[in-house]
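Got a structure for you, questions after.
A protein chain is absent from this complex, but the other protein chains hold their places.
Entry: chain A
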């Protein structure tokens, strides 16, 4: 699964928990916050920026 996010959007998005910038993992189809250790899914092209829906990463 790959995911695309417009560059301008990636620039202004932030982790709702840490407010740190997000990194796009195209392969995983996720937006990753390294600071809070959360990976947010992108479903049907929609970034799902809910802490409850995020996958915890190490």
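One rule holds in what follows: a residue touches a chain if its C-beta (ideal position, glycine included) is under 8 Å from a C-beta of that chain, and two chains touch if they have at least 3 such contacts; residues count from 1.
What we mean here is this: contacts and distances are computed from a predicted model.
*Asks:* When one chain of this assembly is omitted, its UniProt record names it as which of these: "ATP phosphoribosyltransferase regulatory subunit", "Class I SAM-dependent methyltransferase", "Pyruvate dehydrogenase E1 component beta subunit" or "Peptidoglycan glycosyltransferase"?
*Replies:* Looking only at the record, the undisplayed chain corresponds to "Class I SAM-dependent methyltransferase".
*Asks:* Mind listing the chain A residues that contact the chain we can't see here?
*Replies:* 5-6, 8-9, 11-21, 43-53
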